[in-house]
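In this view, the complex is presented without one of its protein chains, the others remaining in place.
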Amino acid sequence: MSLTGRKAARYFIAIFLIITFNFAIPRSMPGDPLTNLLGEDVILSDSSVQELRSKMGLDKPLWQQYIEYWQSILRLDLGYSFHLHKPVSILLQDRMKWTLLLAGPALILGSALGAILGARAGWRSGSRREKVHTGILLAVYCTPPYFLSLISLYLFSFQLGLFPLKGLYSTGSAADIAHHLLLPAVMMTLFTLSRNYMIMRGSVLQEKSSLYAAFARAKGLYDEQILFRHIFRNALLPIITLLALDFGFILSGALFIEIVFSMNGMGSLIYDALLSRDYPVLQGSFLIITIMVVSANLLADLLYSRLDPRVKWE
Amino acid sequence: MRRSLYLLASLLLLCMLMLSTASMGAEEATGEVLKIGSPNVIKSASILGDSNMGVFAHLSNPTLMKMAADGTIKGLTAGSSEVSDDGKTWKFSIKDNLYWSDGEKLTPVDVQFTFNYLAENYPAAGWMKNTVDNISIQEDGTLVFSLNKPYSRLNLEFATYPILAKHIWESIDDPMEYTNEGENVGFGPFYIASTDLGAGVIYFKKNPYWKGTAPKFDSIEIHTFANMDVLSLALEKGDVDAYYKYAGTYPYSSIDKLKETGNFEFVEKDNIGLIFLGMNLMKEPMSDLSFRKAISYAINYSEILKLDALGYGKVPNAGFVPPSMMNFKETAKLEYNLTQAKGILDGAGYKDTNGNGILEGKDGKEIKLTFLTRTDYQRPTELMVDYLKAVGIDSEIKNVDSSTWIKQKDAGEYDLTITRSTPWGMLMHANWGTGYFDSRRTGEGVLHVLDDAKFHQLCDDILAATSEDQLKDYAYEVQDYYAENLPAIPLYWNLVETPYNKAFQGWYSDPLYGIFNVDSFLSVEKTQ
Partner (left out) sequence: MTDFCERLNEWKGNRLMPMIISKSGWLGLAFFSSFLLMAALSPVLAPYDPWYRFEPYLPPDELHLLGTNDLGQDILSELIFGSRASVIVGFGAALMSTAIGTAAGLVSGYFRGMADEIIMGITDIFLMIPQIPLIIVLAAFLRPSLWLVALLMGCLWWTSTARVVRSKALQIRETGYVQANRSLGFSSLHIMLSDVLPNITHVVMPKFLLSIASAMIAEASISFLGLGDPTMKSWGMMINFAFSRGGFLNGLWWWYMAPGLCITLFVLSVVLLGSMLEERESVSLRLQ
């Protein structure tokens, strides 16, 4: 089998298995979409409840539900949420745009800054300034996200009154949205930054003792030039990996920030769907995440060979 | 490089400061606004499909009847109600001065439509199909409900359903799935102008056609918060003027902070719901009455009251039903008496033969109970496990999420659990908490473990009662039954605390919906 054939086969098998997991995992949790839907005063054996059950497709045998699940995916129909009373695709669009707005810039900025600062830290490892930076950023990384976010909310929004206390927006104008999103975005950037910083630093530490770096110095290049022209590209590989991994998870990873700042993003959508066993929403969200992660990984694979000529796209 | 980084950082800081000042004056205050903060988050703008939205919609679509502060049922949309002697015919007169926000008049036809429509399409009203034969309108506009059996609680049930406009809803086939984030026509003093899910706000505007007492506000905003701490901060800061939680109290641990500011007062009412220890009566040893009695002596009620409710409540009686409910009977108070507990257990045959501190059951095996707990009740569970250990009963905590809890308790896969009853939960089925225990009913929060013919008969009798005196007798019987048989052990009766900014006075609280009722919004005003 040719290379592309092999890679394609691998991705297809992976996708098939993942989609099956998407189906199986929500159903492995006790309960179903009807469990938490109707409230304590509705007798579950009522006829109207049975009607609802069959509308949701829950009364069919499991294998039949599985087949219908595949059919709807191939039709690109993500289903309907009975908990949120909207088609899943609309829900996802709605929430995803906010999560992307919040997490996109945070991820990019955090990765970029983390890579740059981390590289310099690795290069100047041992210096006092580097130690201080590393110490501070590690402390940031170690703090539970809920904790740091709540404290910053308390400080900046409550005590100092600089930012609103909750929500995605109050009036809907661009400035208003930016105002609401700034603090959570800063929090996310900080977390991404600290993580990438540590990895990059380690990576540069490794690279700087290599021969090609010694050669560059022997050539007479200045520090900064060695760092950014030669080492950076190679040391960047783990960061690319992380970026690819993170990309899929920014959608679900901002859960705690969304809770603290009372924002309706993908994180809280998935979490609420988990608790209420909203199968269509869970399946739809996981599918989107799958697609994004798999394509991000594919991209990362392609980038490897371009960045480091030592790695052949063999 | 470094310098450019610092430049970037200072630019960002500058942006932050600019933005924070930019949006300061963005509030368009048109007239007097009342802002209520609530932790009951709205997930979709569906009056019938979202339970929290449904509660808030009672302001724009009031119910037929209402529960007054003293627990009696009075007319709200209805002027009066009466029931025939055999309990099978109910008559409601509809007020004549009610208008929809689009100018149409509210007529008995709307009410008739509402109940037929809900019976057909709303699961929580599905019971009507088995009870109500026919709804007709007399010449004078009185609505007549003809039932196929005597049903004493019809007017109570009608304190919970919003009245819908026929000319709007008759074209909507599936009301549970119908969402409307824009204007919702209503006939209350206010109508829903829009629902903003992203910002978490419901905007109510004054109903221009409202003919009753004029409210003192032009608009009302409900701000929902996913995070309770942030809601407390917002209340303190003045972003919202009052707090409301359906079937819930303001967290006791946050009360002192508000009191310290000196700007807040509290509406304090006795809750008709309560927190209790549920037992799986279908399994040994919980099926043994002596065992249950012993447990009731093993609980340190004053300590649980102090630690879980911070003293906002009182030690309950064995009769389960709190004094704030109608037809309350003073049964024996529950007592904490370790020696008594141990004595009962010993006398009932539970002994510790191997001296390891844990009793053995009648089958000779050590008693180790599965304690199913939800995340909200971890602390009281921890205390209970400790109390049980002190009398030699070992238990294992199973910490699960809400849906898992529902599934496992319905399957009977537990021995003990701590849960609570809501105000409506106490009133449903045959009233006085019967809805939680009757094994013939299964619903989300109910335990349905009491499979006793005597209890079932009592419930049926209550439902078929035809006079207030009959109901009173039955109510006393139920509470005596609870006290004697202890199907569940109440842990404490609590107070519902609802804080509001002192500047706003005139709140009116009913046992069912707290401060969120039409009368409250007609009387509250800003006095400072």
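When the chains are written out, they are named A and B in that same order, and each has its own residue count from 1.
In the analysis below, a contact is a pair of C-beta atoms (placed from the backbone, for glycine too) under 8 Å apart; a residue touches a chain by one contact, two chains touch by 3 or more.
Remember, predicted model here, so these are calculated numbers, not experimental data.
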Touching residue (missing chain; options B:Val400, B:Met428, B:Leu450 or B:Leu512): B:Val400
Those residues of chain A which, in the complete complex, touch the missing chain: 6-7, 9-11, 13-14, 17-18, 21-22, 25-26, 28-30, 125-126, 131, 134-135, 138-139, 141-147, 150, 154, 195, 198-199, 201-203, 205-206, 208-209, 213-214, 217, 234, 237-238, 240-242, 245, 248, 252, 256, 270-271, 274, 286, 289-290, 293-294, 297, 304, 308, 310-312, 314
Contact set of chain B toward the excluded chain (per top definition): 229, 232-233, 251-254, 256-257, 303, 306-307, 373, 375-376, 378-379, 381-383, 386, 396-401, 404, 407-408
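Heads up, the rule we're going with is that only the chains that are shown with their structure count from here on.
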Chain centre separation (chain A, chain B; CA means) in Å: 37
Of all residues in chain A, those that touch chain B in their complex: 29-31, 35-36, 38-49, 52, 82-86, 98, 116-117, 120, 150, 153-154, 157-158, 161-173, 175-176, 178-179, 182, 224, 258-262, 264, 268, 272, 275-277
Chain A contact footprint on chain B (complex, rising order): 1, 5, 16-17, 19-20, 22-23, 26-28, 43-44, 46, 49-51, 121-124, 126-127, 129, 176-179, 197-201, 223-227, 229-230, 233-234, 237, 239, 400-404, 406-408, 422, 424-425, 428, 435, 441-446
